[in-house]
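This report refers to the structure that appears directly beneath it.
All protein chains of the complex are present and in place, except for one that has been dropped.
All chains are identified by letter, namely A and B, in their written order; residue positions are counted from 1 within each chain.
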Amino acid sequence: MSMASSWHKYASPAEASRRRPLILRTDVLIFLAILALVTLGATLMAQSGLISTSFVKTLGKTLCLCLAALAMDLVWGYTGILSLGHFAFFGIGGYAIGMWLMWDRTEAIVQSTLARGPLPATDLQLQEAIGSQIFGVVGASDIPWIWTLAGSLPAQLAAAILVPGVIALVFGWLAFRSRVAGVYLSILTQAGTLALSLWLFQNDSGLRGNNGLSGLQNVPGLESVPQSTLSLWFLWASAVALGLAYLAAVWLVAGRFGSVLRGIRDDEARVRFLGYEVEHYKLAIFTVTAMVCGIAGALYYPQAGIVNPAEIAPIASIYLAVWVAIGGRGRLYGAVIGAAVVSLASSWFTGGGAPNVNLGIYTIRWTDWWLVLLGLSFVLVTLYAPKGLGGLVDLWTEHRARRRTGDLGPDQGALRAEEEQA
Amino acid sequence: MKKVILTAILASTALPALAQEQDCPIKVGVLHSLSGTMAISETTLKDTMEMLVSQQNEAGGLLGCDLEAVVVDPASDWPLFAERARELLTVDEVDVIFGAWTSVSRKSVLPVLEELNGLMFYPVQYEGEESSKNVFYTGAAPNQQAIPAVDYFLEELGVERFALLGTDYVYPRTTNQILEAYLKDNGIADEDIFVNYTPFGHSDWATIVGDVVEMSEDGRQVGVISTINGDANIGFYKELAAADVSAADIPVVAFSVGEEELSGLDTSNLEGHLAAWNYFMSADTAENEEFIAGWHAFIGDESRVTNDPMEAHYIGFNMWVNAVEEAGTTDVDAVREAMWGQEFPNLTGGTAVMGTNHHLSKPVLIGEIRTDGQFDIVSETDPVPGDAWTDYLPDSAVLEADWQELECGMYNTETETCVQIESNY
Partner (left out) sequence: MTLLRALLLGLCLALPAQAQEGAVQTLLQSHADDIAKPSRRTIQPVLDDLAASGLPGILPFLEAWADKGIVQRDADGLFFYGDRNGDAYALRSVEDGTDAGTAGRREASELKPNAGVRKLIATTLVTFQLNDPDPDRRRAALDALSRNPTPDLLAPLRASIETEENRALRNRKEALDRLISIRFGTDPAIRLAAIDWMSDQVSLEARAALNAVLTTETVVGGAPEGANVARRLETGEDFTEAQALAVLARAEIVPDRVGRGDRDAALIAAIADGEIAGRPVATLDTEAARWAAYDALARAGDAPPRPPEGAVAELIAANPITEIYDEPDPAITDAARAALAEVDARVARAQVADLGLDALSLASIYFLAAIGLAITFGVMGVINMAHGEFIMIGAYTGYVVQRVVPDYTASLVIALPLAFAVAAAAGVVLERLVIRHLAHRPLETLLATFGISVALQQIFKNIFGTQAVPLTSPDWLAGAWTLNDVVGISYIRIAIFILAALFLALLVWILRRTRLGLEVRAVTQNPGMAASLGIDPDRVGMVTFALGSGIAGIAGVAIGLFAQVTSEMGAGYIVQSFMTVVVGGVGSVFGTLAGAGLIGGLQKGIEWLNPSNTLAAQTYMILFIILFIQFRPRGIVAQKGRFAQ
């Protein structure tokens, strides 16, 4: 694609945004309306007993995954950085909030027990009791340094956002500074993710090893609230977070910042020659999306109930990329559609919801064959439908209005141009 | 089996009124991974449960109802265990769940069970330090597997230096911690205990095996206590064989290697190495013969082996059936009370008794691996009551679980207070 035409296209959404407030753009309105509808509908249906608490939790978790996919889309679909580590940030967010949930719940239990003892509790006694309650399960009783601030909700909430941010900042600074890009960067992020999950797997790292943090669905202070209500609260919180993040993302990509990001995706060298500090832009989007993933994780794991190193395994981050690719890269709603469709389909197929197909000589059990289907359909999407499910929306809008509102499509051929220059 | 049938007939004739009150069919939830990494072990247990349910139905069902197994697949994904358990209890409304394998999956399910007052039978040997009101542990606690095995090493093999090799997760960690404390109590010095943890599926064992062989340099007998899990055992035993370490030189006792695991191995070089379980397929009793025959008939494959967790489910299921009949209902609280003191014959002889701490009293067997992948039982203890809280760690020694008298799963005998009603997750 020629340079002139790209710049022409990039300009159009920015112009559009000047004409109309972002929140009133049709696609944004439709998205927010659907989100509100789903949340309200689920609430009503849950209240009337039509859907179970576990389904409400599934919905809430799906919204969190959509939020992570949104972040992934910003970093990959818009900036062209295929990070295979963003789910690690999601996990870190979960760990950060999980530490507070475990600590506070345990502290309350321990305090009430010790208060019933004949001697007033000493601080050391309290610490030891908490330690053996939390870490007894992994054969330890000392409280690792990493839990120093676990008793403070604000500190852990900040950690859920800042720890992913700082890690992304340091990692990104190192990587972008040495001009590590393309597949190299992907492999590096994957290696980093593997290192993190291996580190978490160790008991010595102080986060309960393979067991991870569990019992997270019990929120301290809200013991009297039944899970059926709590799950709705989390659903709402997740929906609000997703809605806000979507608005913020729309604002981000519609402005000059977004244009530079797309420029970096399509031709990094030219953007650099135009005088932009490419590394700063990449670092900024890498860090911000990592923090968004942290928030998503902090909302997700109290609904899942348990966070452990297996969640952070490199494959999870690849799945995140798969969702975005299937949904359609470079369009925000594409990422959300991809994450929602694939993760819900996945739980439908593996949950035994899908009927088995009897071929006479062989019965296809979807619990066994779902991954094959997912893997192959992913290959097919990459080969034949690079726009993903979002491409269907294109077909529809083009058919209706026969006009295009800016190219947010995938980076076809972009890297080829880069190679030729090298 | 005969006893079950007999009691079933007795119960169904004696309690016709209750039978009518029961919602039919009685649903039995089966929560075992059918896909993912744990499918290898857990699918067998799912099949076992389906066999037990169908055998019970052939014998006339329960309380005049047919039993129905509700099978779900948590796919070796720990959070999914909690989700599926919630679905089983609230959507399918099962009366009891048989399930979970790994400790982390059990810990994942626990809060849901306790919140919704469900009932689960957990069939796998585990690290102890837990007693939930809503779980019956039919597998071995450390004092029913690890401690007797160490005693065997100390007493019978004269082992004086110990290598504790494990996969890095909660069961080996906690078990090794208990064993370390126990060994020190028995006068084994710190420097005579070598502890090593490897990742799941570890394959590069040369250095570790070398380290273990080095331990015999001071002339005392070395023994290996292995809590190595799953596939990693294959590389470990291959390396042992390659290094020409025979069981007579350095015996290895494994807590996670049974008949099922050995079927994936060439056992010719493993002869004489040990495993400690509450059940071996080679146990020569009439009950076991009948069980194996039933299993082969159900699964349609004569070469399939039976193993310890299968026996645990067999005992657990039959105890539950008897308890439901005694209680006349599947109501969880009533069944729990009927479970205390419930007795049922082991497949290896003797009788298993369910304690009020929700652990079984069972004999501990130690077997030597034979070339055909089965075990020669070389030691059998009297029935050992399962201890929820180990006596060898100072923090746990003061704790006790008794749901009948104390109504608490974590009771501090020193301060005489119940630490908590719910479990640690």
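Points to keep in mind about this one:
We take it that a contact is a pair of C-beta atoms (placed from the backbone, for glycine too) under 8 Å apart; a residue touches a chain by one contact, two chains touch by 3 or more.
Keep in mind it's a predicted model, so treat the numbers as computed, not measured.
The chain not shown here makes contact, within the complete complex, with A, B. Only one of the listed residues, A:Ile30, A:Ile146 or A:Ile187, touches the absent chain: A:Ile187.
Interface note: of B:Ile234, B:Ile299, B:Ala334 or B:Cys418, the residue touching the hidden chain in the full complex is B:Ile234. Across the entire complex, the residue among B:Gln56, B:Gln144 or B:Thr198 in touch with the chain not shown is B:Thr198. In the complete complex, the residue from A:Leu63, A:Leu82, A:Ile143 or A:Val163 that touches the missing chain is A:Leu82.
Of the listed positions A:Val28, A:Ala160 or A:Ala321, the one in contact with the omitted chain in the full complex is A:Ala321.
Contacts to the hidden chain, counted on subunit A, fall at residues 80, 82, 118-124, 171, 174-175, 177-184, 186-188, 190-192, 194-195, 198-199, 201-202, 204, 314-315, 318, 321-322, 325, 368-369, 371-372, 374-379, 382-383, 386, 411-413, 415-416, 419-420, 422.
For subunit B, the residues in touch with the chain missing from this view are 37, 39-40, 43, 152, 155-158, 168, 194-199, 201-204, 206-208, 210-211, 213-214, 216-220, 231-232, 234-235, 238-239, 241-244, 247-249, 251, 260, 263-266, 269, 272, 274, 284, 286, 366, 368, 376-379, 394, 414.
Please note the rule applied: only the chains that are shown with their structure count from here on.
Chain centres here are Cα means. That of subunit A falls 37 Å from that of subunit B. Residues 52-54, 57-58, 102, 106, 109, 113, 116-118, 132-134, 136-141, 198, 201-203, 208-212, 214-215, 217-218, 227, 304-308, 310-311, 350-352, 367-368 of subunit A are the ones that touch subunit B when the two sit in their complex. Taken in their complex, subunit B has these residues touching subunit A: 34-35, 71-73, 75, 77-79, 82-84, 86-87, 90-91, 103-104, 107-108, 110-112, 115, 127, 129-130, 168-170, 173-178, 197, 199, 395-396, 412, 415, 417-420, 424-425.
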